[in-house]
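Got a structure for you, written out below as structure tokens; questions coming shortly.
The complex appears here without one of its protein chains, the remainder shown in place.
On to chain A.
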């Protein structure tokens, strides 16, 4: 962000930092440096003060040191030569009696990210691995990983790698976990740390000493392990059982991931594990943090793919909260659809109906779509609700309802009568192209039963010149043709006008070609035209809601506990449906 007066600030601060009166006054010096950092945090470019800040590094005031290091690490890459001046201070600090100073120095030495410093850094890092203070060892271990990534070409000495392996037995749990992390990075090309039986059992035995983050790291690394016998497998599983139902969601998720990977050949055990995490996942769904709720929700959706009945008794937990953000509401609705059954359908639909008038248009549309999907198994109740919604004459609601009815009729052709009746008068409220396309499709396929169909189409045809949407125009062509085939007298004239416009005046080639195709078809004769245009109008096999086969866990196990389930978009895409309707 450009900051007017940045140069002025830099000059002022440089003056202050070079002022010997300031330098001798501890507090003033520190406060001046604070100002530098503050300006930096606001986006002002302070790189001009590099040399002054280097001088400020040699101080006994630890707070000041830390501030200076923050500065240096940000700008070191721009000043590689000047950064070398800091090395002396850093190396001296690495031998300070205070372990905090030692660990600070070591960490920042490697954070400077300067390849030219590498030769100076190796010795202190090696000494750091054997430091008596745990906080220094922790930093030293990760320091080697940073060094490795800084110089990808050079190899880390095998002696160091061995020492890191032996530090897996360090009494301090964070050192142990950092070793795992460092070795994973350094040995990345070889597939990471060698997870063999002794290491696995060692790590598992020390799991309880680690905090949440350490446990998650260990559990993640152990996913590569393959137990050598079934007995060993079950030993490990029982050791981890308490973690599986941990109240801390990260541990629960990491443990389940591990279970699923260890038990990939034992589907029954996997399913049992899923049942175990139901409680903790539900608890996470009620967390005070909405992002945590969302994460738990998305993962529950994965589990439901393999055990559809998992949450059946708890469906009320997925009712939407009034003030919940739209992204949570939409996922909850997707889950509710999966949980519907004969006992709860009335209550569920009642609840969903309430969401259809949500202020947020996307949420309202999601609710309507959800009702449509439930309608595949409970068509009468759902159609009643959907028809009622049409009466509100709200454009986004009507559009969603018409699209939903189109989808519903494709899988439940027995609904067509109710749908046809409801369609009368919809066109006045429809604004968006998706809704209008859906209406046109319905009128085309079921036009013989909708008395006003020709009139509705005529309005569209009259307005085709100003129609912007390609999809609408294509659908209009097809619908008018289909209607012509069953109600020729009423539609002949308008069909002619439409075809004439599309062939002679329309600029979009797709529309024109389609119109030409239809024109030539008509010339071939009515029977030929009928054969092409009056194909399937439904596919009931697609849509049964209840009784869908459960997926094996292996289908989704890999994406459990990753960002994948949280990404935009619903789990089930209706893209297949759309493609078939053409």
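Quick note on the criterion: a contact is a pair of C-beta atoms (placed from the backbone, for glycine too) under 8 Å apart; a residue touches a chain by one contact, two chains touch by 3 or more; residues count from 1.
Going forward, contacts and distances are computed from a predicted model.
Colleague: So which of "Profilin", "AP-4 complex subunit mu-1", "AP complex subunit sigma" or "Bifunctional peptidase and arginyl-hydroxylase JMJD5" is the UniProt name of the chain that got left out?
Modeller: Cross-referencing UniProt, the chain left out corresponds to "AP-4 complex subunit mu-1".
Colleague: Please identify which residue in A:80, A:171, A:191 or A:247 touches the non-displayed chain.
Modeller: Missing-chain contact among the listed residues: A:247.
Colleague: I'm checking contacts with the chain that's been left out. Which of A:174, A:199, A:274 or A:368 qualifies?
Modeller: Among A:174, A:199, A:274 or A:368, only A:174 touches the chain that is not shown.
Colleague: Which listed residue, A:66, A:91, A:396 or A:449, touches the chain dropped from view?
Modeller: Answer from the full complex: A:66 touches the omitted chain.
Colleague: Out of A:80, A:115 or A:279, which residue would touch the omitted chain in the full complex?
Modeller: Of all options in A:80, A:115 or A:279, contact with the hidden chain holds for A:279.
Colleague: Just one of A:291, A:343, A:448 or A:462 touches the chain that is missing; which is it?
Modeller: A:291
Colleague: Out of A:41, A:151, A:166 or A:451, which residue would touch the omitted chain in the full complex?
Modeller: Selected residue, touching the omitted chain: A:41.
Colleague: If you put the missing chain back, which residues of chain A would it touch?
Modeller: Residues of chain A in contact with the hidden chain: 34, 37-38, 40-43, 62-63, 66-67, 70, 74, 100, 107, 113, 135, 138-139, 142, 145-146, 174, 178, 181, 211-213, 216-217, 220, 247-250, 252-254, 279-280, 282-284, 286-292, 294-295, 314, 316-317, 319-327, 347, 350-351, 354, 357, 359-360, 362, 388, 391-394, 561-568.
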